[in-house]
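Handing you a structure now.
The block that comes next holds chain A.
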Amino acid sequence: MILETLSTILLISGAFFSLTGAIGLFKFPDFFTRVHAASVTDSIATILIISGLILRTDFDLVAIKLLFILVFLLLTSPTASHALAKSARHGGLLTLAEIRDTQNKDNG
Partner candidate 1 sequence: MAELIDLVLLGMLAITALRIIFLKDLFAVVMLFGIYSFLSALIFVNLDAVDVAFTEAAVGAGIATVLMLGTLALTGRKEKANSHTALLPLLVVIVTGAALIYGTLDMPPFGDPENPANQHVAPRYIEESPQEVGLPNMVTSVLASYRAFDTLGETAVVFAAAIGVLSLLGLPKQSQATIESGLKSHLVLRVVAKLIIPLILVFALYVQFHGDYGPGGGFQAGVIAAAAIILYALVFGLPLATQVIQPKLLKILASMGVLIYAATGVAGLFFGGNFLDYNVLASDPVAGQHIGIIVIEFGIGVTVFAAILSIFYGFASQAERANIQ
Partner candidate 2 sequence: MSFIVDYYNYWIVVFLMMAGFYIVISANNLVKKVVGLNIFQTSVFIMYISIGKVSGGSAPILADGITSYSNPLPHVLILTAIVVGVATTAVGLALIVRIKRAYGTVEENEFKDKDALI
């Protein structure tokens, strides 16, 4: 019973965080803040939802597979985001502040 309540709390908060991330994907002004919104909430939502699901198993093979998914996603997802942001930086994408700076220089 306690496990179920705990799992409910974890699942709902995980769902909430992933929703905020998706909204951030639209609301934030430039690419780097959007990466931030997507990747940070991705990690926390993964942790919360997978642990919520683990509490619902009988702690058998299914729980181990879920743990494997958790480890895998926690390794790959931030790495992918990091590499993407780095690649964007090398590709010459500017942050909003930098764009403003260059515009100010042009005007001044």
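Things worth noting here:
Just so it is clear, contacts are C-beta pairs under 8 Å (C-beta built on N, C-alpha and C of every residue); 3 or more make two chains touch, one makes a residue touch a chain; residues count from 1.
Per the selection procedure, all candidates are chains of the complex that A comes from, given by their letters.
Only a predicted model underlies this, so the values are computations on that prediction, with no experimental measurement involved.
One candidate from 1 or 2 touches chain A in this complex, that being 1. In the complex of the two chains, the chain A residues touching candidate 1 come out as 72, 75-76, 79, 82-83, 86, 90.
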